[in-house]
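Single-structure report; data block below.
With one protein chain removed, the remaining protein chains of the complex are shown where they sit.
And now, chain A:
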Amino acid sequence: MDPVLSVRDLSVALTLPGRQRTLLDGIGFDVAPREIVGVVGASGAGKTVLSRAVVNWIEPPLAIRSGSVSFRGRNLLALPPREMRRLRRDIAYVGANPMGALDPTLPVGRQIVEKLRAVMPEVSPKEAQARVVALLDAVRIPSAASRFHDYPSQFSGGMMQRALIVDAMVSNPALLVADNVTQPLDVTVAAQVIRLMRELTERFDTAILFVSSSLPVAREAASRTLVIDAGKLVEEQATEALIAAPRHAYTRALVAQIPVIWGERPTLPAAPKPAAPVHADAIISLRDVSQTYRVKKRGSFAGTSALRAVRNVTFDIVKGDSFAVVGESGCGKSTLMRLLSRLEHPSGGSVLCEGRDIAGLSGAELLGFRRKLQLVLQDPFNSLPPRTGIGAMLEAPLRTHGWRDPRKIREKVRAVMDDVGLPVSLYDDLPLGLSAGQRQRVNVARAMVLDPEILLMDETLSALDQTEQFKLLALFDKLQRAHGLTYIYISHDLAMVRKACNRIAVMYLGEVVELADNERLFFDPGHPYTRALLSAMPSLEERRYRPEDCLMEGEPPSPIDLPLGCAFRSRCPQAFGPCLDRPPLLSVRGARDLASCHLVPGPGATLAGAA
């Protein structure tokens, strides 16, 4: 079959007055109809530039230096704008930022209809609407006909990304360029989106160029994968072959960096002995912690309803632990983070630090707690004040804690910058030119400068590509060894958790549904939700859990109207009688592990088994 897309010798350069930088250098590949081709590379390798070049969307200061992008034999780069516009119906593009791609003031459906009628003016408005609703239904947006009239703010992130796929697919394109579409999504939703894309190639003969920064994700979707490094195409192979036998050194390094999940873990990060008695030296303890927010009731003027973001969470974090809290977005992870860091007080229960309720701290004691627990934030761009020099940024916490001698402060800051691998020459620079990885290092340094005992990592690695994650995890490991730190990771990335943490709490709708040690959680999960998360996790290895058996459709119910019985039953493939009306309790599984599911044998059974 003739390739639908063929790129030959494509070079793109960034041209600024006085200098030029090559971003893509002599790229060439083909995409056949119905084929999904993956493009993988580190951030900054030129993936987004490539996906834009393919849809002829290169704008100054970028410029095409040489080469051609042929779609069905016609070179797009040489087409006059009018012809190109006609081709837009056959070539579609979906980006990584669904929130930014939709106009917040117009209903979602209307925007998609508008796009369809722009590329295919012959379709009547009524027909267009019917088609959009049908497609929204096809991507499993519940009650598509009424959702059609909803505004983007009423869609969740996953739904919005699916709506954008509809937006791209609505004209039955022959080629879809998907630039990092699964990046902002939870694993379970990402798995749904990838499955949806596969179906689309079969139903509409669409070819897909699937750009991703993660090789495991590309493996889920693509049959053939290109690896790009620093603007050059370094390897092209069938995906499985690429993973099994990478030919290029860069690919080999890339594959080696992917955390191993089911195999033997190389090193446990300074984990306490499993034999250590529970509650021995818990540094942080949560006792029955709940947080309820009052939110405005929809469609009423002054009425409020209770949003139960965190419900009755109890666990201990032992000194030296690497503790992880995992779950999908909206499960209460971030609320828990705010409670742990005393940005908010729980509406019920208490958070104890070394046995003292942190809500009752004030004055010097509070400052002492503040020094002990530091936060490392998620968004590398939002988390640094934009117009403060890096040195000044790192000095600020010291000044807060009463350091006065400028020379000592400067020395301390330099020592910490050295510690986290930031060149000291950045002291007076603004964060402006820093890469995401370096920004996260500044973030870590800002937390480390006070010599804390606990670091609370709020999705610290999720914005980074595989290579940067790998480097930062090594740094965390080093710091933990050197300073005896306790880590609390708040994350949705199970692969990272598998590599970095020794104890894991899984949250669903504000509750801890499973609490277990690393090995146990991954090899013998006690809760069907854990199993679903594990099955959806992209990896390079043989799957242990088949998505067909445990992957649920749809999204979690709203935390405002919690269902009766088990909160998970609406998505659970194993739901049965008692799940309908009786909420399960956290039950003991073995010496240290807990899960809340009716399928877990009750305490009596455990005792009987032990006896």
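Observations on the model:
As a convention for this text, a contact is a pair of C-beta atoms (placed from the backbone, for glycine too) under 8 Å apart; a residue touches a chain by one contact, two chains touch by 3 or more; residues count from 1.
In the analysis below, contacts and distances are computed from a predicted model.
Missing chain, UniProt protein name: "ABC transporter permease", from among "Electron transfer flavoprotein subunit beta", "Cytochrome aa3 quinol oxidase subunit III", "ATP synthase subunit a" or "ABC transporter permease".
The missing chain, though absent from the display, is touched by one residue of A:S66, A:N382, A:S435 or A:S558; that residue is A:N382. The chain that is not drawn here is touched, among residues A:Q374, A:Q480 or A:N518, by A:Q374. Annotation for chain A: contacts to the undisplayed chain at residues 341-343, 366-367, 370-371, 373-375, 377-379, 382-389, 391-392, 396-397, 399-401, 408, 411-412, 414-415, 418, 424-425, 427-428, 430, 432-433, 443, 446-447, 450-451, 456.
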